[in-house]
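Presented below is the structure to which this report refers.
Heads up, one of the protein chains got dropped from this complex, but the rest are sitting where they should.
First chain written, first letter: the chains are A and B, and each begins at residue 1.
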Amino acid sequence: MSRNTHLLLGLSALFITLNGCDQGGGDTTASNDVGPTRATIPAAFFTTDRPTEVVDLIQIKPTASVGDSVVFLARVGGRVEPFVDGLAIFTVADPSLLSCELMGDEDHCPLPWDYCCEDPNGITAGSATIRLNGSAGTPIAANAEGAGGLEPLKFVIVEGVVNERNDEGLFVIDATEIWVGGKPMRGMPRRGSLAGEENEGASTGDTDAGEHDHGDGVAHDHDGDGKPDH
Amino acid sequence: MRRLPFEYAVRNLGRSPSRLLMSAGGCGLVVLLAMAAGGFVSGMQDSLKISGSPRNVILMGAGSEESVERSEIPMRTPGIAATGIRGIAIAAGVEAISPEVHLAIPIQLQTETESPTEENEANALFRGITPSAFLVHQEARLTEGRFPETGADEVAIGRLAARGLGLEGEDRILGSTLVVDERPFTIVGVIDADGGVIEGEIWIPLSDLLIIGQRDTLSCVVIRTTDGDLTSAHGFAATRLDLELVATRESDYYASLAAFFKPIRFMVMITAILVAAGGVIGGLNTTYAAFASRVREIGTLQTLGYSRLAIVRSLVEESILTASIGALVAAAIGILVLDQVTIRFSMGVFGIQIGPGVVALGLLGGLTLGIVGAVIPAIRCLRLPVPEALRSS
Partner (left out) sequence: MSLIECRDLTRTYTRGSEKITPLDGLHLDIERGGFVALMGPSGSGKTTLLNLLAGIDRPTRGSLLIDGRPVHTLSRNALAEWRSEAVGYVFQLYNLVPVLTAYENVELPLLLHSLSRKERHQKVAAALDLVGIADRSDHYPRQLSGGQEQRVAIARAIVTDPTLILADEPTGDLDRESATNIMDLLKRLNTELGRTIVMVTHDPKTTVWCDTVLHLEKGKLADSNADDSSGTESHNQTMTEISS
């Protein structure tokens, strides 16, 4: 009997080993880094009054110098993980860059806010890093996702000062004020960028945190999320 | 239920030695196959599972997160990272930053007897490193020989990679020559890494590999942090958009590699199961023939008053004995021959691992084979009414 028990134990151990890869698999986010503490990003960073006469990021990026005050329109995204866990740093991409969810049904990106079909150099050239600094002049130790409504794919208008830049694509903005808009959709790439459109696309479940875990097959299910198909 | 004596089952084994040999041998082959498949899966799994440290962060090219071999990042990355990332561990007064190139290159082992040919050419995973690699990858130890010198056509080889080339024993490993790109390299060191993927790699000075690979980019920079907190590294990657980096915890990287190879492990197991199923069907026929030749005897036992259940039980005992002989021999062969056989793979080399779990899997497979292989033919034979069984010759 005890030998049978051992055999069984050995076998179950093997099954556990085989299943172990399930847990290790997928996009393991380093959840044990530092727990996100959203509450500590001051509301003062965010405004509901949309600045008027704003240009796109790509129009000011090539010419701005370190120390310049800038205002520009962009969208949260450009990287697989636009927000940094534990630091108020996030990336934005120029509205001209086509993110996955604005493409047809036949697109291939694993994540809607991925720009997998764009040229990598184009993404780098059209992206910027936004930092929300505390009193020490360094990024606040909190994930900016959710603060002031910040979400991947949403339009933002960032007002701030250029902290770092180079011609290879580095462009770091220390933000002073951010207006958070809505999300565009296929066929209406600028929807959400204007005043009054802040809630566009916001009700869809497209950018729920759970979206991170979607496999390839699910990420393309744009029409399953309740948006009208154009 | 009154049982037939166990002795009866044991003695029945001796009825036909050739049939016993065939049945036990067939079962042994199935067990060996199950163990090979299980050892393959667990060897691959374990080698990836124990690889990579949770304290280390890999900076690699955005978009090639799943394969460091495809990643290309600027040469200036380590210098910028040194100032941009906080919490980098210091070892021996040096920051633990390891700029690396990972490349799979065809190599040949040069021997006195045969000149290198296309046939003995095999891909090996090279890691171009600087001495700081040992500060970052603390599981890696140079257990024999010394660190290869830059520009001297020297390499250090992982223990498993050496075994994969048929090199075993320090005397044979050290001083052997590998031909890389028609250029001979001398093995001057042996690396152990607790069975992790590094043992399947060949380490070569970074600048030598850059020349061989004709490249001016790194594959990655691996940094050891003081406390495993990767916040600063993630912030750095999100800030230095010009470097197009992602920061990944090293242990997570290998975990996702393990996930990536899951379909292959699945295929191996499925193939093994299918082949084993074929074996079972063949075995069923053999067993059926063996039992069918005894129907008159089975009818006699029933006439004496033995229940059909008692007879099935005895036949199953007999079959389990047969299977056990095969399974035990196969397990012994598996442990002696299969264990640590090296498998070359795109991610390097790993050893088939015949651990207790795999042995248990094999033995359990054999046991199942013994039971299933007997119950079905036994039931078929016992469906015959007793008078008909007695009538048969």
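One rule holds in what follows: a residue touches a chain if its C-beta (ideal position, glycine included) is under 8 Å from a C-beta of that chain, and two chains touch if they have at least 3 such contacts.
Quick caveat: nothing in here was measured; it's all calculated off a predicted structure.
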| item | value |
| --- | --- |
| Partner chains on view for the chain not depicted | B |
| Residue, one of B:40, B:134 or B:306, that touches the chain absent here | B:306 |
| Residues belonging to chain B that touch the chain removed from view | 2-5, 7-8, 11-12, 14-15, 296-297, 299-307, 385-387, 390-391 |
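Assume only the chains that are shown with their structure count from here on.
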| item | value |
| --- | --- |
| Residue ranges of chain B touching chain A (in the complex, touch as defined) | 38, 41-42, 45-46, 49, 62-63, 65, 228-232, 234-235, 238-244, 246, 249, 252, 255-256, 258-259, 262, 265, 269, 356-361, 363-364, 367 |
| Residues of chain A that touch chain B when the two form their complex | 6-11, 13-14, 17-18, 20-22, 24-28, 30, 32-34, 78-82, 84-87, 89-91, 116, 120, 124, 127-129, 131, 139, 141, 164, 166, 168-172 |
